[in-house]
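Heads up, one of the protein chains got dropped from this complex, but the rest are sitting where they should.
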Amino acid sequence: MSPPLLQIEELHVWFDLEDGGELHAVQGVNLSLEPGERLGLVGESGCGKTTTALAIMGLLPPNASVSGRVLIEGDDILAGGEEAMRPHRWVDIAIVFQGAMNALNPVRTVGHQIVEALELHDRARGAAARARTAELFEAVGIPAARAGRYPHELSGGMRQRAAIAMALACNPKVLIADEPTTALDVMVQAQILELLDGLCRDFGLALVLVTHDLPVVAQLCNRCAVMYAGEIVERGPLETIYHSPGHPYSRMLFAASPDLAGLDEPVVSIAGAPPRLDRAIEGCPFAPRCDSVFDACTIRPRLEQVAADHDAACHLNSRVPVV
Amino acid sequence: MRGTDYVLKRVGFAIVTVFVAVTINFVLFRLAPGTAVTNLSRVPHATQQLRHALEVEFGLDKSKWQQYVIYLKQLAHGNLGVSYQNQQPVSTNLRNDLINTLPMVTLGTVFAIVFGTFTGVIAAWRRGTKTEGLTVGSALGFYAMPTHWLGLMLIIIFAGVLPTAGMTNEFLLNPPFWTHVRDLASHIFLPALTLGLVLYGEYTLIVRSAMLETLGEDYILTARAKGLKPRTIVRTHALRNAMLPITTLIALSLGYIVAGAILIETVFSWPGIGRAVYNAVLQRDYPMLQGAFLVLTLSVIFFNLVADLLYFKLDPRITE
Partner (left out) sequence: MSEGALAAVAEAPLETGTSRRGFVLRTLRHQRVALAAALFLAAVTVTAVLAPWIAPYPLHEQVGPVFGHPSSQHLLGLDDGGIDMVTLLIWGLRISLVVGFAATFVSMVIGGIVGVVAGYFGGGIDTVLMRITDYFLVIPDVPLMIVVAAIWGPSLFHIIIVIGILLWTSTARVIRAQVKSVRERVYVKRARALGAGHTRIVVRHVLPQVAPLLIASTVLTIAVAIFDETALAFLGLSDPSAISLGRIIENAFERAAISTGAWWAIVPPGVLVALLILACSLVGGALEDALNPRLRVAHLSARTFRLRPLVGRGKDAV
């Protein structure tokens, strides 16, 4: 059996804190992705999903330390640090960030920035590069003439399309999208999601979609991994998790999302806040906010198989029912 | 053309500021108490003819308002009065002085910009390392030193090796061209270096600050994600963006450098516009003082305008 397209093994990320301590932002993440799969990585702000996504490409700041393996078709690309990671960037994995104003260089035209990617990885030069840029623009729905514009001259939606075009320039195998629609208004959000859907199909991309917005995941992904306090608490096919969640957090997340909870259900928000990650956590990290906490929860649960292709980290799944 | 309005507005503003500066100049010198100041015709050792001519030219017997109008008119013709010290027209004196100052100041400034940018980029790049501490420390050190004191320190260090006063060796009579050039070069070295070191300190801090700001922007992460090499990113993405605040701040400082040259020219007896101000104060040569002050103020306004227009040219986001 050939290795998965993307495999993340025991990924840990720590950030140095000013007072000398460490923030354990990602605590042992294991994921795998096959070609054509769309994985939604969901959770609240601060749960570590963005850090995980950045770590896949090694885009961490100098105060970060990492352990674990990131394997592309069996090759560990994280092992050599920044230097060794660089050749894999954009050609194996590419990323689209949140569509803020500054994700694109403000003093260069959008066309130029795509040409830069093409020339850097020897896909095309000069006129051929410009032609390829026009093709990419067409694929994402931007009029080719806009290539000569600066980022601030484009609308938010256009900018995001341009960023997607740029990400696809070198035909990556995996596309990471970090909150790609959060900064856009609703109408444009729908367009971008449709675009991503079509592109992933047409280009045969595997997608990792990082977001806190569950309806977006519902629209775009077939698999889902739920993160809490730096670790994965549930993973499996989206349908499975939605219909039979194996972790109270997942259940409450879906219940907290008005579009998904169903018209008759009351919208429930999850009270409390996630635990601090600069000190070790005793027991289940979700226990303080959980509505089903019981005595076993003083011991930290591990991610275990609940059903075929469905893992969850919750003692409820192994509780022997009292008769 | 993009933003013709913007350019016109900035130029218009500069012109208005020139006007205000000219008026302040008049108020400061002509309306100050004491007739010694107000009387442009009181040129020592001047002939009665000259005095009378000046009186008529500047309407010194008329009301203040009329004097003001006449002052503006004369200014438009480049007539700034006659210096008390050498009975020459102020404008001629100033022109000669400016010609002496500019090369020295330009040399120092270019040195500071080149080395300051280089060091500033390195300091930002090597954030959190000893290199950064050293470069920032030395930049702060030079920045904190009083300009004239640094000049004196350099004199102490280089005494005997390089000339420390004047622009040329007066004992060289009709020297051949290259000897003359070498003579000038050896004289210009220390004053230019003094200016260069003080500015180097300031510019290093400016560049480092701008680069740190830029290196935290999102598009830098995008560039890194694309697989660009760090050196390329620094050059084509970071520096290019950091140029905006850097150019503005440097251009703004240029206006004041000509004024700061006063201290250096006094230390090194350099016959430029700075020393002209100093001598004018010493000798109470008010026409010269007024003229020099006006020139210095105008240079500040000019460089502010240059800073505005440069920023406009470099930043495509400014359109109105």
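Letters are used for the chains, namely A and B, taken in the order the chains are written, and counting of residues starts over at 1 for each.
We adopt the following convention: a residue touches a chain if its C-beta (ideal position, glycine included) is under 8 Å from a C-beta of that chain, and two chains touch if they have at least 3 such contacts.
These numbers were taken from a predicted model, which means no experiment stands behind them.
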Missing-chain contact among B:L54, B:L289 or B:A307 belongs to B:L289
Among A:S65, A:S155 or A:Q305, single out the residue that touches the unshown chain. A:S65
Touch with the missing chain holds, among B:Q85, B:T109, B:T194 or B:T297, for B:T297
From the listed residues B:Q74, B:T236 or B:T266, report the one that touches the chain absent from this view. B:T266
Touch as defined at the start, partner being the missing chain; which of B:F26, B:Y71, B:Y84 or B:W125 qualifies? B:W125
Even though one chain is hidden, which residues of subunit A still touch it in the full complex? 10, 12, 14, 28, 58-62, 64-69, 78-79, 81-82, 299-302, 315, 318
Residues of subunit B touching the missing chain are 17, 20-21, 24, 28-29, 32, 34, 37, 125-129, 140-141, 143-150, 152-153, 155-156, 159, 212-213, 215-218, 220-221, 223-224, 230, 233-234, 238, 255-256, 258-260, 262-263, 266-267, 277-278, 281-282, 284, 289, 292-293, 296-297, 299-301, 304
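Keep this in mind: only the chains that are shown with their structure count from here on.
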Can you list the subunit B residues touching subunit A in their complex? 127-128, 217-219, 221-229, 237, 240-241, 244, 314-317
Give the list of subunit A residues in touch with subunit B in this complex. 57, 59, 62, 86-91, 94-95, 97, 100, 102-108, 116-117, 120-121, 150, 152, 163, 166
